[in-house]
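The structure follows.
Excluded from the complex is one protein chain; the other protein chains are retained at their positions.
Then we have chain A:
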């Protein structure tokens, strides 16, 4: 993997300028926000270099890249810096040619941004659940709140009444009609933001909004909260479809390495961020 390099910590030398033809991302192998940016870089085939930052022992020079020392940050060969994961992802889609991850249509673009609003509590809640579980605390309330957020996202998908729904979606008739599938609207959210038939959040193909959501869903299992998807079948179908995407697969983090990182992280070990690196 491109990002399998040791972190830069306090006392490290600042990296030089970014070579022409490359873009650099300051990242950390286990950070979900940086994961978004790495997914987009990969999906669009953008040549890039990764510099991992030790988040518990940040290099002094890193504050010249981001005022609060956060990741991800993009830096190009013109020394331009872009931060906030969603802004960085949109910048990459705008600045680089090839496959567009955001739709061209202004309404469809706006729809993806409205969908993102439905997601805003998920990062905080998943983190709180992780911390509670790791510290041996009760987190039933947090998990309930997270399940509620997942229910809100579930409402974007039509209710599918068919046991072979997933296979049928892939084999629609030439006229575009789906066989043996009945859709019924679930809610107002669906009427405003939903589609008639959709595997992914943006339609039949994976797009930006799916990549923006994905990192947290990949982490549910390793955080110990995969059961929060128990009542959301459409979301489970979506996660299964995501795991078949080549970009998602290429960046999938090995479970045992992630667990090793989490163990060290919760022991406040600054070597956590380099766990699993062989060099």
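The definition used in the following text is that a contact is a pair of C-beta atoms (placed from the backbone, for glycine too) under 8 Å apart; a residue touches a chain by one contact, two chains touch by 3 or more; residues count from 1.
Following the convention adopted for this analysis, contacts and distances are computed from a predicted model.
Undergrad: What is the protein name, per UniProt, of the chain that does not appear here: "Hemoglobin subunit zeta", "Glutathione S-transferase omega", "histidine kinase" or "AP-1 complex subunit sigma-3"?
TA: UniProt lists the chain left out of the view as "Glutathione S-transferase omega".
Undergrad: Would you mind spotting which of A:121, A:191 or A:243 touches the chain that isn't drawn?
TA: Only one listed residue reaches the unshown chain, and that is A:191.
Undergrad: Please pick, from A:26, A:91 or A:211, the residue that touches the omitted chain in the full complex.
TA: A:91
Undergrad: Decide which residue listed in A:8, A:33, A:62 or A:83 touches the omitted chain of the complex.
TA: Reading the full complex, the residue touching the unseen chain is A:83.
Undergrad: Name, in rising order, the residues on chain A that touch the hidden chain in the full complex.
TA: 67, 76, 78, 80, 82-84, 87-88, 90-91, 94-95, 106-107, 109-111, 113-114, 117, 187-189, 191-192
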